[in-house]
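Of the protein chains in this complex, one is absent; all others appear in place.
For reference, chains read A, B and C in written order, and residue numbers begin at 1 within each chain.
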Amino acid sequence: MDFNYIIAMLLVALGLYCLLLKRNLIKIIIGLAVLTDGIHLFLISLGYRSGGIAAIVSGEMFSDLPGFAARAVDPIPQALVLTSIVINICIVAFALSLAIYSYRHYGTLDPSKLRRLKE
Amino acid sequence: MAGMTVIVRTIARLLFPFTFLFGAYIVLHGHLTPGGGFPGGVIIAASVVMLFLAYGIERAQKRVGFLHAEVLESVGGLAIVVLGLFGILLGITFLQNVFPLGTLGQLFSAGNLPLLYLGVGTKVAAGLILIFYAMLFAFRGGEE
Amino acid sequence: MSLELLIQNALLVFLFVLCLIAIELKDLLYSVIVLAGASITLAVIFFMLQAPDIAITQAAVGAGVMTVLFVIAISRTRRQE
Partner (left out) sequence: MIPHAPILAIVLPLFAAFLMPVVGILARRRGIKRAREWFAIAAVLVELVIVASMIPALREGQIIPGQFPVYELGGWSPPWGINLAIDGLNLFAAVIVAGISALVVIYSFVCMERDHGLDQYYTLLFLILAGMMGVALTGDIFNLYVFFEIMCISSYALVAFRRKWQSIEASIKYLIVSSLGTSVILLGIALLYGMVGSLNIAHLAQKLPLEPTSAIIVPLALFVTGFGIKIAMVPLHMWQPDAYQAAPSAVAALFSGATATIGIYAMVRVVYTLFGAFAIGIMLAVLGLVTMVLGALMALAQRDLKRLLAYSCISQIGYVLLGLGLGTSLGIQGGLFHLFNNAIYKTMLFMIAGAIIYRVGTSNMDRLGGLWKNMPVTAMLFGVGALAISGVPPFNGFASKWTIYVAGIEAGQPVFTIIALITSALTLAYFLKAFNSIFLGQRPKHLSDIKETPLPMLFPIMLLAVLCIVFGVLPQLGIDIVRPAQEAVMNSGGYISAVLGGA
């Protein structure tokens, strides 16, 4: 299980690196996606318990509710990740439209060149 | 953006009902099986966008205009809020379930949850279609 | 180590490698396609972690909608970094 957390944190670090050091808006947005993917993986791994079953309606739930509750994975992180995915797609869509705008105005996707081109 | 070749159009037209139905299934069975309002709405939006891309945005726009999508999005959002307010009017607190619970495992069960999912699905599908419009339409007064 | 865990760990490594490639590729279009692959891999991992809801959403959003948005954006701007 620890391996999940290591990979999650590596993804976060990768996203941060891309966000801070890349000089292309679309690359930066890709970095943002990777960063949030890492956080999602982290959250889902938190809720998992080994040998667990999904917390959805099933036949087992009707026959043995306490047993089901003891074995089911924690559904709260899943709800969090769902919300976070929704938010993330909003941000990505908005950021991409801004990137297209900036390309039309400046002809570049390099955020550090934006102001210099105007003056 | 112009349309694509006849093969793509035919496949898109054939696939459209199935993807749309699959999205609707996911929305309506959100309280029973994996899925729910958001993924279902995304799949519905994807099926519509597939038609857009195959037939060209100009022709598609005659069918589902910007205004339609905007109104649908508002209606979806309003539906969620109004459902929540039902709880206040009839029950105790916001989003309190006031509908009969039904039998666990049946389609018409879980109180207001399926209706909420319907609202979410409508809003998400309409909202995503709007985003596609805004991004494809060369930003003449782009929304979002 | 059980077979399932082995597969899962392999997928995790694969996910990381895909993300790394997506970030380092110079051609943005390829990099977006690789990112879509990473999204699918992540969806499979979510499914193995007993989160089918998230798996469906991640596949629909991450591989579907997000890729299309990126492709539209790249077609309106420029393909090389």
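Keep this in mind: contacts are C-beta pairs under 8 Å (C-beta built on N, C-alpha and C of every residue); 3 or more make two chains touch, one makes a residue touch a chain.
This one's a predicted model, so the numbers in the text were calculated from it and none came from an experiment.
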In the full complex, displayed partners of the excluded chain: A, B
Those residues of chain B which, in the complete complex, touch the missing chain: 67, 70-71, 73-74, 77-78, 81, 84-85, 87-88, 91-97, 141, 143-144
Those residues of chain A which, in the complete complex, touch the missing chain: 12, 15-16, 19, 25, 28, 32, 35-36, 39, 42-43, 46, 76-77, 80, 83-84, 87, 90-91, 94-95, 98-99, 101-102, 105-106, 111, 114-115, 118
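Please note the rule applied: only the chains that are shown with their structure count from here on.
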A-C compared against B-C, more contacting pairs: A-C
Euclidean distance of C-alpha centroids - chain A vs chain C, Å: 11
Of all residues in chain A, the ones touching two or more other chains: 54, 56, 82, 86, 93, 96-97, 100
Multi-partner residues of chain B (each touching 2 or more other chains): 34, 36, 38, 131, 135
Residue numbers on chain A that touch chain B, as the complex places them: 54, 56-57, 62, 82, 86, 93-94, 96-97, 100-101, 104
Complex contacts: residues of chain A adjacent to chain C: 3-4, 7, 10-11, 14, 17-18, 22, 24, 26-27, 29-31, 33-34, 37, 40-41, 44-45, 47-48, 52-56, 73, 78, 81-82, 85-86, 89, 92-93, 96-97, 99-100, 103, 109
In the complex with chain A, residue positions of chain B that touch it: 31-34, 36, 38, 104-105, 131, 134-135, 139, 142, 144
